[in-house]
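With one protein chain held back, the other chains of the complex are shown just where they sit.
Chain IDs A, B and C follow the sequence of writing; residue 1 opens each chain.
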Amino acid sequence: MLIIMHADASEDQINSVVKRVEECGMKAHLSQGEERCIIGAIGDGRPVQKDQFLYMPGVDRIVPITRPYKLASREFQKEDTVFNLDGVTIGTSSIVLIAGPCSVESRSQMIETAYAVKEAGAHALRGGAYKPRTSPYSFQGLGEEGLEILAEARELTGMPIVTEVMSIEQVKLVVKYADVLQIGARNMQNYALLHAAGESQHPVLIKRGMMATIEELLMAAEYVLSHDNRRVILCERGIRTFETATRNTTDINAIPVLKNATHLPVILDPSHSTGNWEYVTAVARAAIAAGADGLIIEVHPNPAEAKSDGGQSLKPERFAELVSQIRAIAEAVGRDLFAKKAVFVK
Amino acid sequence: MLIIMHADASEDQINSVVKRVEECGMKAHLSQGEERCIIGAIGDGRPVQKDQFLYMPGVDRIVPITRPYKLASREFQKEDTVFNLDGVTIGTSSIVLIAGPCSVESRSQMIETAYAVKEAGAHALRGGAYKPRTSPYSFQGLGEEGLEILAEARELTGMPIVTEVMSIEQVKLVVKYADVLQIGARNMQNYALLHAAGESQHPVLIKRGMMATIEELLMAAEYVLSHDNRRVILCERGIRTFETATRNTTDINAIPVLKNATHLPVILDPSHSTGNWEYVTAVARAAIAAGADGLIIEVHPNPAEAKSDGGQSLKPERFAELVSQIRAIAEAVGRDLFAKKAVFVK
Amino acid sequence: MLIIMHADASEDQINSVVKRVEECGMKAHLSQGEERCIIGAIGDGRPVQKDQFLYMPGVDRIVPITRPYKLASREFQKEDTVFNLDGVTIGTSSIVLIAGPCSVESRSQMIETAYAVKEAGAHALRGGAYKPRTSPYSFQGLGEEGLEILAEARELTGMPIVTEVMSIEQVKLVVKYADVLQIGARNMQNYALLHAAGESQHPVLIKRGMMATIEELLMAAEYVLSHDNRRVILCERGIRTFETATRNTTDINAIPVLKNATHLPVILDPSHSTGNWEYVTAVARAAIAAGADGLIIEVHPNPAEAKSDGGQSLKPERFAELVSQIRAIAEAVGRDLFAKKAVFVK
Partner (left out) sequence: MLIIMHADASEDQINSVVKRVEECGMKAHLSQGEERCIIGAIGDGRPVQKDQFLYMPGVDRIVPITRPYKLASREFQKEDTVFNLDGVTIGTSSIVLIAGPCSVESRSQMIETAYAVKEAGAHALRGGAYKPRTSPYSFQGLGEEGLEILAEARELTGMPIVTEVMSIEQVKLVVKYADVLQIGARNMQNYALLHAAGESQHPVLIKRGMMATIEELLMAAEYVLSHDNRRVILCERGIRTFETATRNTTDINAIPVLKNATHLPVILDPSHSTGNWEYVTAVARAAIAAGADGLIIEVHPNPAEAKSDGGQSLKPERFAELVSQIRAIAEAVGRDLFAKKAVFVK
């Protein structure tokens, strides 16, 4: 941490800052410029409040040097994290496709979709049993009945299940049915939930909050990793900006930035990041071209009758078309689509 | 809801949309413009997915007409909601000031602050026992011990207590100790938590998410109100924008917009909305000038030693100065500061 | 335009609005819902101020129906606009690559770069003679001397020149030297400049303002098109958001949205949209995968000595590597890189 003093900070003020740096167990290193003094605080500043210094007389600004995340960083672990989800390996050069409806609406809808996306080339199945809805008057999900349907879909198709948890209680239940716990965008900074997901030792897919910086997404991962639960997938799903032509703005930069900063697998959700089925395929292609390790995509047999997110869901035949386009892009960047080879990592 | 068709939508496509509108229990009203057809869906569209229509062939855009919140709206209830917090009435022309440290750090820190803010003119006491922290390595709060300290501070000073809850379990515990459950910005769309807060029948203070629209804040209130828990306070606390000179951007427009749209009391948190103690007083004055019903402000006896948010906390003497300035502004807009008169509403 | 009245609007208020709609030369169409009345204004509302209605008593909101741009829209012209820049055709299935330094710094730097990017596969040359700089103390460009150097580079390499204009005076000068007038992001809503660029009848490349919506970008194009200057290229170059990990946020959604909304060629500038050379190639690939018609990329023989934008410039060898990757992506989406075939459109 660097503590930048005001141009007119007094010697006493500088000394007080130095003293506090030392009280925090760090070494202070003074650097006197022409205009102002800069104090470097050397040592592990992670548990220290930079705010403690901000308030001190004579202090202008604080510049953090150490990244606040550690376990999630490439500096901590150089090689990519690779893990196995019931036969599907994520984190290698083979792209993983997760598909399915926004919500589990009924047994027939879910089973039909599961078979359809599998046939089209999906590797894992998504579907929400608990739905975070802006309105208390909207469909809130089938709950445990939905989980049972998902479990049946897994049994029938052999695909691992990704489903959202919204509270600590749900974590306990969902681990019995699903392969990956999804932390939704609105709960990305629900720290109680992140702790519970970490403790579960179940794979976790964390969606970037629509207001969260890339660094905050990595800090959310750090919460899970700090419980020694290392099977974490990061998912860009669009951020909120001033642009209203699409529901969200896909931050495509986040793909190479994350691949650079962390060893964890990175995927994109083009359904939410665009909010419009017409743009899903183009943005899915972009994600793979930019280096993403996979995609999570909303598919519904009859989007016009979906209980949620119909406008951004693909019909199975469009999804099949997307898969063939993604295959071509994957090859263009020297990768391929995951094939159920007998790869068992971990 | 209005369904705006593409300029080249076919008659069949228009008929399909009309049919679906009617299946949803609404009446369809066709309006043929020079360029395109617009279909009005008349009736209560709240439980209907606008997305269902967005996907239909020939549909260009959907324009919602009815606001998605109902119980929170001025149309539903014209008069201001007024309620009593252990002798302090909020929602009248008398401004209410809530003050205290970011976190409960120790018994002595909390009791000292409680007396100091009371003497300076605060009406209620804030302090966090459970802290949402970006980093798992930061101080996470004292938990139930913190709640006990808060309860003691209330007993000693007679001030009602506002404190944050981060999970359903905490709701059960906190209602025993505190007067107001605070839903933090990061949990504003944690719907499981909003349901639990609603069910508790305890007063609830909802902070606007840093990337939540005003409408979404009102929808969060609707979650609580839908449990017939009507004692809800809304709090603007700054939104996230491109500007980095301050931690957040105070959306001062939100004050008159909310006072217009809803009957609920509206307050501002200038400590978080600026993130810098130097700007807190100016922005606090602005809030009252713009029509806010109260303020919630971080005060710490020794900000430079605070375990969190030291940089945005006021010393008690500065807070006392703020109170006197707020009094002057309140009078300039024909209001006053709440005085512990024997007002018992509800 | 739809005029949505308040739920409690009086009959008199509705009648006044109807009257004004008719005074504006449009027909009024009343639609009485259960809660409120909606008035459709039928006819060409482009020259009409929606604000005129917003102020009228009883009016709640205005919903525009007609897009404000016309000549730029796909509805106006279904086929893609294709045009020729000194032998290079843009707007077909063949991708066009524009490359070169941020600023023209010297004859040797420019000529060296021109040969290098041509050899690597670029089709056109960029380079700034007039530089918009945040600081008055930064290098402001070589001016006309820079234009002369650019003209020489064109003569030597045969590549058309793209260069920025910042004022009406410069337009008059630059048309003598360059093939494409670039309107920079900061001038996207400099309407005096847009008018001058339109009047010049020279091809124009408009960069999206970092604060501009997609619709506003199309309106900027409309300014140029309204002078019957139809050779306009649109360029996404990143927008400003809360994210600070990259200089700007590449709005990759804008590519399919623009390709859908307009017939004009759409390109991406990954140098500015990321601000960091490390991410340029990944995001360039994403743009082509998403459907862009070309790229404009900063290349400098010695980025560490560039007078501007060194941090986001590629060395020629990295640019050559980018070209080969873009070729692979182009083929994966059924396109190719432009080859100097004898295509003469217009």
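By definition in this document, contacts are C-beta pairs under 8 Å (C-beta built on N, C-alpha and C of every residue); 3 or more make two chains touch, one makes a residue touch a chain.
Bear in mind that the values here come from a model prediction, so they are computed numbers and not experimental data.
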| item | value |
| --- | --- |
| Options B:32, B:241 or B:302, residue touching the unrepresented chain | B:241 |
| Per the touch definition above, residue among C:22, C:169, C:228 or C:317 touching the missing chain | C:169 |
| Contact footprint on chain A, counting only the chain that is left out | 2, 4, 7, 29, 31, 33-36, 38, 40, 42-44, 63, 65-66, 75, 240-242, 244 |
| Contact footprint on chain B, counting only the chain that is left out | 211, 213-215, 239, 241-246, 249-257, 260, 273-274, 278-279, 282-283, 285-291, 325, 328-329, 331-333 |
| Contact footprint on chain C, counting only the chain that is left out | 20, 46-47, 49-56, 68-69, 132-138, 140, 166-170, 186-187, 189-193, 195, 209-211, 216, 219, 222-223, 226, 240, 276-277, 303-313 |
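Everything that follows uses one rule, which is that only the chains that are shown with their structure count from here on.
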| item | value |
| --- | --- |
| Chain whose average C-alpha position is farthest from chain A's own | C |
| Identity of the most central chain, Cα criterion | A |
| CA centroid of chain B to CA centroid of chain C, Å | 39 |
| For chain A paired with chain B, centre-to-centre distance based on mean C-alpha positions, whole Å | 27 |
| Multi-chain contact sites of chain B, meaning residues that touch two or more partners | 211, 240 |
